[in-house]
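Of the protein chains in this complex, one is absent; all others appear in place.
Let's look at chain A:
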Amino acid sequence: MTVPRRLKMAKGRMSVMRDKNGKPFVPEDVGVIQLIFKNLKMLGGLFIYNHKGEVLISRVYRDDIGRNAVDAFRVNVIHARQQVRSPVTNIARTSFFHIKRANIWVAAVTKQNVNASQVFEFLLKMLEVMSSYFGKISEENVKNNFVLIYELLDEILDFGYPQNTDTGVLKTFITQQGIKTASKEEQSQITSQVTGQIGWRREGIKYRRNELFLDVIEYVNLLMSPQGQVLSAHVAGKVVMKSYLSGMPECKFGINDKIVMDAKRGSSDETQRSGKTSIAIDDCQFHQCVKLSKFETEHSISFVPPDGEFELMRYRTTKDISLPFRVIPLVREVGRTKMEVKVVIKSNFKPSLLAQKIEVRIPTPLNTSGVQLICMKGKAKYKASENAIVWKIKRMGGMKESQISAEIELLQTDTKKKWTRPPISMNFEVPFAPSGFKVRYLKVFESKLNYSDHDVIKWVRYIGRSGLYETRC
């Protein structure tokens, strides 16, 4: 990051490197123009760039961040010769946190020792809020909504301190149609909600039919050795709730967590029947509506849910995971110009259940010239642009087996570089929770309105999906 290097780079990109008066941007400014400085604690500014490094949004919160910071990031990160190898970059004593999503760079800037995890969490949250307002984060969408984005940035970040970022609440007073003119009651309702103890729910919600949906969605992650040994496996699960409930309902959620179940069962009933009835959860995290202190002491999950859809909890398990699929690879190199690959997949769950959207991705060497494929089931294709054979099966029952064989022809190359054999990855969806997670109950109490737990219509669904499901070959 020496000055001469930056200057050199500047030469190559004159168009970008000129400032508003057409004078070439001199990187030393980054160090020179530093205003009176005090010990500040939070973010100094926030910028959004397109992939070319043009600024789409620039909001400065602190005096210690100048316009030159905008350029410094562009020159040293976006246009850097070597890809930047860390999401945190320090340029001339200024720290930049960046997130790149699709073609958009979001950078937060500070000169202080700020809470780094908070900055990234905030940036992610900000993107979430933005996409809930206008969909995909793309250059087009950012430009189209820049006024809205500025308005949001003003609201969710004050002097660099994150404020309420709950989408539901924000939408009550920041809209794409300009600010709603609200009555006095509405105004105070808004403000009490933004700051309130239950900041995620407004009062006075009414539904004719009280209904709730629970989706238990699990992502199975697996890393398996070619010999079929499980190197690491874990399930990252989440419980997504859609609640359409009137009033301010108190909910209580019960799951087959081992700790709770064991405590309940007591010592008398030690002789469990066969079959998994409870699971060991390694760790879980909750939406901010869940009373954490209560969970800590009584292990009960109670909360007042936000209206509509939200992620109630996330959890992780590593023990007794039933892996829905097993991938058995067989790779044989025949001479220097040919390779034979055989992959068998076995489904490993109840025959009555059906797995869907099965996709096996077999990487091929970069110098592949042609592939012949034979598969028993589904469709397989060699995708040269992705350097992979993609084998898709729409549906597959439990306890079945299927196979694909491929003959890969290789071009002769003189590059010594070895092909690194990336792992074979797999995608699927199964209608059960591979961790064994079960919802035991979800009780709803609303004391002020006259509906009881029995009147609420409840739906539960289990989905097991592949996370990173990889087998090395």
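Worth a mention:
Just so it is clear, a contact is a pair of C-beta atoms (placed from the backbone, for glycine too) under 8 Å apart; a residue touches a chain by one contact, two chains touch by 3 or more; residues count from 1.
The rule is simple: contacts and distances are computed from a predicted model.
Here one chain is missing from view; checked against "Protein SCARECROW-like", "AP complex subunit beta", "Ribonuclease P/MRP protein subunit POP5" or "V-type proton ATPase subunit F", UniProt names that protein "AP complex subunit beta". The chain that is not drawn here is touched, among residues A:A72, A:L170 or A:C284, by A:C284.
The missing chain, though absent from the display, is touched by one residue of A:P87, A:G168, A:P365 or A:G398; that residue is A:P87. Counting over the whole complex, chain A has residues 19-20, 34, 37-42, 54-58, 60-63, 67, 70, 85-88, 90, 93, 95, 97, 99, 110-118, 120-124, 140, 143-147, 150-151, 154, 158-159, 161-166, 173, 178-179, 182, 184, 187-188, 190-192, 194-197, 199, 223, 225, 231-232, 234, 236, 282-288, 291-293, 295-296, 311, 314, 316, 416, 418, 420-423, 425, 468, 470, 472 touching the chain that is not drawn.
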